[in-house]
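One structure is given here, and the rest of the page talks about it.
Missing here is one protein chain; the remaining ones are kept as they sit in the complex.
== chain A ==
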Amino acid sequence: MFLNSSSPFKRLFLMASKPQHLHPIAEASVLTSTKKPRTMTTVSAMKDGFANYTDYLNQFNDKRERVVKASRDITINSKKVIFQVHRISKSNREEVLEKAEKDLAAVTSQYISRLVKELQGTDFWRLRRAYSPGVQEYIEAATLYKFCKSGTLLDLAEINATLLPLSDPSLEPLQINVLDYLLGLADLTGELMRLAMGRISEGELEYAENICRFVRDIYRELTLVIPHMDENSEMKKKMDVMLQSVVKIETACFGVHPLIYKISLRRRA
């Protein structure tokens, strides 16, 4: 009994961040439990139970930390992909996108893969707050790349298909949920706004018009989906920002449109 009840404390001693506080407690309680045999069973039942809870909480908190770290790594490296895509110009399109594709694949295989093992079973929803920022940034990078590459919207199903090979067959594959995908799309419009400005300043008006059309479509579709989202306060904020981006792109496209431009030149003259 003595040995049994002391072993969790030894483990605790190793794990605890402030062992100097915890150790004396453990010793004292062991002493009292040997002195008072009547209460010994209840004391050690409670201690044993709490030793289990301690293990459980420690393990879970470690896991959460690992997921947060993975999420940060995903964010940083997805940002790099986004910056890479923004380096696009008329002349270097192919090579810029090629590098972006490689970088994006690296994010998937190196960082997203780290989430697969951690988010098995109920942990997928339980730790959503911990990984959601990273996944949203990843969605943003992947969809931005795809738009520049082919002018289309990367579907959630397509993204999830690329995540399938990450996990070995014994694990449940990681599949990004609709909510994170939509939150990522909402951020995408900000990047597309920057992209549109760049294209306009380089005189690629057709391209800018395409972006404008694309962004409006996303905005319009999102307005219908938002009321059904789980916690939509974050999304509502994003929608406001999104509308600003849409209006900015529209105004910019409008300002440089050949006909309008001619008018304003004529007016100035």
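Please note the rule applied: contacts are C-beta pairs under 8 Å (C-beta built on N, C-alpha and C of every residue); 3 or more make two chains touch, one makes a residue touch a chain; residues count from 1.
The rule we apply is simple: contacts and distances are computed from a predicted model.
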Omitted chain, identified by the protein name its UniProt record gives, among "Ammonium-dependent carbamoyl phosphate synthetase", "Centromere protein M", "Large ribosomal subunit protein bL21m" or "Translin"
"Translin"
Taking the full complex into account, find the residue in A:Gln110, A:Thr152 or A:Ser201 that is in contact with the omitted chain.
A:Thr152
Footprint of the hidden chain on chain A, which residues?
12, 15-17, 21-22, 25, 28-29, 32, 35-36, 39, 42-43, 45-47, 49-54, 56-58, 61, 121-126, 128, 150-153, 155-157, 178, 182, 209-210, 212-214, 216-218, 221-222, 224-225, 228-230, 247, 250-251, 253-254, 259-260, 263-264, 266-267
